[in-house]
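As you look at this complex, bear in mind that one protein chain is not there, while each of the others sits in place.
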Amino acid sequence: MSQSPSSPLPPTAVEGEQEPEAASLEPQEGITEATFLSALTTIARRTWGAATTNRKVAIGSSIVGFFVLVAIFGPLLINQDPLHYTPGIGVKPPSSAHWLGTNQANQDVFIQLVYGTRTSLFWAFLTGLLVLIISVSVGLVSGYFGGVVDDILSVITNVFLVIPSLPLAIVAVEYFSRTVFTVAVVVALTNWPWGARVLRAQTLSMRGREFVTASRSSGERPWRIIFFEIFPNEISIVAASFVTTSIQVMLAVAGLEFLGFGNSSTVSWGTMLYDAYNSGALLQEAWWWFAPPGLCIALVGAGLALLNFGIDELADPRLRQLKRRKWPKKQRVAAA
Amino acid sequence: MTTQQQLSAAAKAEIIPGPILEAQHLKKAFPLRRFNPLGAARAVHAVEDASLALFPGQAVALVGESGSGKTTIARILARLYHPTAGTIHFLGKPVKLAGSRQISEYRRNVQLIFQDPFSSLNPVHSVAYHLSRPLRLHGHARNSAEVREQSLALLRRVSLTPAEQFLQKYPHQLSGGQRQRVAIARALAVKPKVLLADEPVSMLDVSIRLDILNLLLRLKEEEQLALLFITHDIASARYFAEETLVMYAGQMVEGGPSEEITQQPKHPYTQLLLSAAPDPDRLRTEGKNLSVLPARGEIPSLVNPPSGCRFHPRCPHAMPVCRERFPQKTQLGNGHWTHCHLYGDGQADNVSG
Partner (left out) sequence: MNASMKREPLLEVKHLSVEYDAPNGTVHAVTDVSLTLHRGETFGLAGESGSGKSTLAYAVARLLNPPARVSSGEALYYPRPMPAQNGAHASRQAQSGGGAAWQPFDILRLSEEELRSFRWNDLAIVFQSAMNALNPVMDIGTQIMDVLWTHQSYLSKEECKQRAVELLQLVGIAPDRLKSYPHELSGGMRQRTVIAIALALSPEIIIMDEPTTALDVVVQRDILGEILRLQAQLGFAVIFITHDLSLLLELADTVAIMYAGRLVEQGSQRAVYEHPRHPYSYGLINSFPSLHGPRRKAYGIPGTPPDLRAVPTGCAFHPRCPLAFNACKTRLPLLRQVAATAEEGAPEQVACHLYNQAFREEAPTSADIAAAYEAKAERGGVR
């Protein structure tokens, strides 16, 4: 998820918002038409516009962008094993040698935090993407075809909807392997039905729109109607659900790791919190140990939530041209 | 002898002897979902025994209020719905109702224009995209240079100039009239022989409606297109079409040359429709008096439509027989016909109303 997007995005837009877009367009990959490229550039332009005019989006994308940069470049700059320890140093508060102090295992908290950023964000976005692909496919197919296909897919969706995420994840981790991968798969399996239901409803209403009928009558094939006519109209919902799931996944993974169902050989914010708690960081008042990962989780969560506010604006095609400087969103509704 | 009669005579004599598209005894019932599996199967009887024929270079208007089934007929003819019963002949050959290959072939010849240009174009795609798809799908253009060239030609044909500029625009950058022109260009892109226009101007600003109608008329003449013009406005049917068919609650009640239908309507429903149409001319003859209507009420539910002639509950001339069965077609001469017991039941005699 951290590879740079193929579109000529303006530099600052790359910071914050590359994830939702690249992700939301994923199901179309492999299609190299001029229209697709132009759609991508218009989205980029809109993203840029929203990021610069809407304060919430600006803050959200700066936060998320910062963490993405840390996740990509941080470990390269530090280039040190996060599990490396300096024997005998013990729990020490921040100093010039160890910016965020050290922990019980004689490890540098700052280095762990930087590496943890990479693990936590990577899994959050990857799982978000997985959820996205399942919910988009099921939702659009179910909504567009209707009938028996819809009935079957709806039953499946509803069954998955009621599976409790956390207990299943705990069981799965115990049964399969103690890896983030297992947790991610379980979280993906239990989170896609929400997006699928919303997208199905949206597709159902979109299916009756005349431009879809027009495409059908000019002889377009169903998959093309679904992914080229209907899907681009739902990008806002898709992007929003991607952002929401990413938050959920990040919290779920951190939660499970905190409960001890993580893999102790990988470093993430969740395992850091688990270690801190188990080693009695709170008792030792070693705030530098438990506060930074907690704060990071809260910050990324807040950043993604702020981004979500701006997404509906991005997706409204009528906003493409408007230069919204002085008059924010509400003022668009002029008296008829 | 009016020009339209001359034209229709010419069309019949010279170009093609028969109709290009003919539908006979079309029937469409939309089943309703049953929540009680033991209950009777219910359905919306949207179209009941409708027949029509379209000729090259001629327009047929289908007039009716909402719920009359006129849009359903257009969609059956566009092969978006399967008729419950009835046959469609294209160029004299019966159209098979299954098989995607035949459908593709059929759609190359019959195209639909929608009512609402604000929803018939996809907001996320440019004009160029909208035109390129049918061109490519139907193999009229093989590479992007051909697509561009033909798209520009299409835009010029619908008077959107400079065409180069319009190609790059998105629907929200166009006015309603321009959008409808793009929609017409998209329909023309497959090089059809028949255009089905479903209320093509009713969503547009008043001052540009005539422009669009005139555009369609010009295309009809220049390319010898057969046009089905669906409308609720009987005055524009008279302006636009040589022949007019009137529908009520899924039944065709009257048809014939537009001039005869509007000047000497025979069926009581046609008479009602005409007396309700806005008409400032009436002031001269009758003064300001809007309350004189031969009948009142609205179109009945099509789930349980009235028996026999569906107009009988509102008809000022209803007879017991009207309740029992739908009258046969009565020829009134000069191509004018009606389904009404007032004029005999299938006999060709002329009874005055």
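Going by the order they are written in, the chains are A and B; count residues from 1 in each one.
Just so we're on the same page, a residue touches a chain if its C-beta (ideal position, glycine included) is under 8 Å from a C-beta of that chain, and two chains touch if they have at least 3 such contacts.
What you see is a predicted model, and the numbers here were worked out from it, not measured in a lab.
Checked against the full complex, the one of B:Val60, B:Leu274 or B:Ala318 touching the unshown chain is B:Leu274. If you put the hidden chain back, the residue from B:Ile88, B:Ile299 or B:Cys322 that touches it is B:Ile299.
The missing chain, though absent from the display, is touched by one residue of B:Gln58, B:Gln178 or B:Thr338; that residue is B:Gln178.
Within the complete assembly, residues 2-4, 65-66, 159, 175, 177-178, 205-211, 213-215, 218, 232-236, 238-240, 259, 262, 272-283, 288, 290-293, 295-299 of chain B touch the chain that is not shown.
Note that in this section only the chains that are shown with their structure count from here on.
Averaging C-alpha coordinates per chain places the centre of chain A 50 Å away from that of chain B.
Against chain B, the residues of chain A that register as touching in their complex are 34-35, 38-39, 209-211, 213-220, 229, 232-233, 317-318, 320-321. Contact residues of chain B toward chain A in the complex are 78-80, 103-104, 107-108, 111-112, 114-116, 119-126, 128-129, 133-134, 137-138, 144, 170, 172-173, 183, 186, 189-190.
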